[in-house]
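A single protein chain has been omitted from the complex, and every remaining protein chain is retained in its original position.
Here the chain labels run A and B in written order, and each chain numbers its own residues starting at 1.
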Amino acid sequence: MKSEQVMYWVLIAIPVVFIIAFMVYPAVLSVSYSFSHPEGTAIPNTLAYKQNFADPEFSKAIGYNLLLVAATIPFELLTGLFMALVLSKQFIGRGLLRAIMILPITIPEVVFLVSMKTMFGEKGVVNSMLFNLGLPYNNLWLVYSPVNFIIIVLVEIWRTTPICALLILAGIQSIPAQVYESASIDRATVWMKFRHITLPLLKPAIVATILLRGIDAFKIFATPYVLSPAIPTMTGYAYNTYYLRFAMNPVGLARAAVSADILALFIIVFSYAFVRYTSR
Amino acid sequence: MSVGNKTMDWVLVVLLIVTIIVSGVGIYYTSTVMDKLSEVSDAVDAIAEAMGVTPPTKGKITWYAAILESEYPYYRPIVEEFEETYNIDVDVVFYGGAWAELLDKLKAEVMADYGVADVVTIDDFFLPTAKDYVADLTSYIDTWGEWDQLYAGKRDPGEIGGKKYFVGWRADCLTTYVNIEKFDDNGLTWNDTSTMNDLLAAAETIYNNEGTGRIGMKAKKYEGLTCEIAIFIKAYGGNYTTFNSTANVQAFALLKQLGPYLHPSSNTWDEGTIPAEMTTETIYFDFNWPYQADMIKTAEMSDVIKIFPTPNGTVGRGTTVGGGYLAISNASRHKDDAWKFIQFLASKRGQYLQLQHIGWLPIREDAWTELQSKDPDKYDLLSPYGESAKYILPRPAVEEYTQLSSLWQDVFWDIVFDQKDAQATLDAAQADWKTISGS
Partner (left out) sequence: MIHLKRRPLLRSAAFTLLVIGVAFIIIFPLYVVTKNAFVEEKEIIGRLAWPWSPIPQTFTTKWVYHLLTESKLVSSLTLTIFSTLLSVGISLLLATPAAWALVRVGGKRRTGFRATGFIMTFAVMSRMFPSITVGIPLAVTLMRLMLHDTVWGLAIGFTLFSLPYSLIVMKSQFETIPPELEEAAMVDGYSRFSAFIKVTLPAAAPGMATAAIFSFLFAWGELTLPLLITSANRPLSVMIWRYLRGATMAQGSAIAFIQLIPVLIFTYVLQRFLKPEYLAGAFKY
């Protein structure tokens, strides 16, 4: 039925066209913006690139962005793995735990940041508790490095562990029980089972998790911007220069585009390299 | 899953999608229809008026005001007094803090020669840009004769190229807030005659006692830092357009010494964030606009945090001013009535009412005198502002003001946070400014 085939392809094409129009096309436009000049000269212009790279804040932003990815991924993977293993066992309260663990995924990040600000501010919850315990309480958690970086990483792990846990749990649940049973018959210990059965069979799930979470880690923006502006990110840098467009710096739009594009480039390179590396 | 559940899920999903589509369409059409309707009714009114069909009624003017709807209950008595005294209705359109949007609207109306606004409020920043879209008020003002009674620092920027376009609305300026209890705990005092050197000494003492700086400044780039810089450079006799004058170098030499004793988060603070730092006693000293006084009252710290005029330098005090100006749209169809409104707001009576009802600082000294006789307590609380307002360093009326401002902020960060040499940094900035201003 030829007409039916056509209809199928049309239906499939609709979301594709939608995404091309509103996502791919703007992304391409973004590259052209990065080469634009405030006076509108047509020639591709590297003014924005020069200004960005001349600004020490920009290299700081790149550095911290990469550092954030490197710091959050391993730890959220570990905690996610741990929670997934826990959730795969039967125990009282498991249903409750599963229900609660979904919360960090669904809570809007701004809401969470409100409470984190109250927690780690100079007159915040954490300092109050230290005060009550008679410990030093004048701690500027969010001001001095490396403490502020550690706090941001912890906050991000809080937010992202459940997603990792659920993704890995899906992988665990696809491992047939017989494999474990036959291992038990062979007198394998818990650790041996984990190392030689669970981990290898989880590899696809872990790889997928690292890929997805890695991409998302590059996009971290609100947490450092709100809690500790001393830790710049590329998204934060782009946002700052974008808003400067109106008031202070006419090159703002182009500079924001530069930062945003380089970030996208990092993500694409990361994804490609990672997929290639793990497909061998 | 039982069949019942599946049906419910399906019903809910369908309902959801239908609601979405209906509401989306509804909103879109409602808003566009409402806009069209109001345009039509305005057009009809205009035609009727032009044809003289409508009988002469009360005068009516439209005011694009940078007021929040939530503030208006406090402002309403002022407008109502005008309406009753002059028999002119005032239709207030709220723009809150959206000064730029207001200006854009004004420009659009003037260029289309379709005037809805009569009186507009223009931010101090935008005066050179807005000049081409507002009416020349020189003849009105000269007839009024009270121009010279206004604070010079606020008044003079309203005159551009020998013509008077803008009349000050309020003279919000910065002054000093001190937590006298915490100062006392550190063995320090502060009063009206305290100087910049006193500030430096206090900052150092507190830092040594408490291990962290407790002096706050709104130093976030690129926001209101330039306003705080004015306090220092004016106190030493400097100005905005000559970066490396001896006076400015002196001012920044002091600021450089102050740098290490500032609270480390100062470089992230702005108008919105710093008041809470004062009320939670994270800092014991800052400079701020009058709204901070309200916040201190809300936090019930009025006995603890007191207001003082700005510290003295070698020449005197200094402050900067904001608050906006009043002007008449070039496309206004009721210029005479609009002027009456501006004149009312700028009179001693109008300025006193603003001070009394909503706590805005007046643009003239006699309003303070009025407050002193009518409400001595409020006068005692706010009068330090009146003192500071005599020493306003006006914003220079240059086209490249925004670049000038960011240059000053860069200078501040280099000298105060990065501890670079004051003379060298200011010399470099002067060279940059010459390039930007083309002078």
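Note that in this section contacts are C-beta pairs under 8 Å (C-beta built on N, C-alpha and C of every residue); 3 or more make two chains touch, one makes a residue touch a chain.
A quick note: this is a predicted structure, and the numbers were derived from the prediction, not measured.
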{"item": "Contacts of the hidden chain among displayed chains", "value": "A, B"}
{"item": "Residue of B:Val116, B:Ala276 or B:Leu381 in touch with the missing chain, whole complex considered", "value": "B:Ala276"}
{"item": "Of A:Ile73, A:Leu169, A:Ile231 or A:Val251, the one touching the omitted chain in the full complex", "value": "A:Leu169"}
{"item": "Sole contact to the chain not displayed, among B:Ile17, B:Ile47 or B:Met111", "value": "B:Ile17"}
{"item": "Positions on chain B contacted by the hidden chain, ascending", "value": "1, 6-7, 9-10, 12-13, 16-17, 19-21, 23-24, 27-28, 69-70, 96, 98, 101, 272-273, 275-277, 279-281, 295, 298-301"}
{"item": "Residues from chain A at the interface with the omitted partner, ascending", "value": "4-5, 7-9, 11-12, 14-16, 18-19, 22-27, 29-30, 33, 83, 86, 89, 91-94, 96-119, 123-125, 127-129, 131-132, 158, 166-167, 169-171, 173-174, 190, 204-205, 207-209, 212, 215, 218-219, 221-222, 226, 234-235, 238-239, 242, 253, 256-257, 259-261, 263-264, 267-268, 271"}
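Criterion: only the chains that are shown with their structure count from here on.
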{"item": "For the chain A and chain B complex, residues of the former touching the latter", "value": "122-123, 138, 140, 143-144, 229-230, 244, 246-249"}
{"item": "Residue ranges of chain B touching chain A (in the complex, touch as defined)", "value": "100, 210-212, 222, 264-265, 268, 280-282, 402-403, 405-406"}
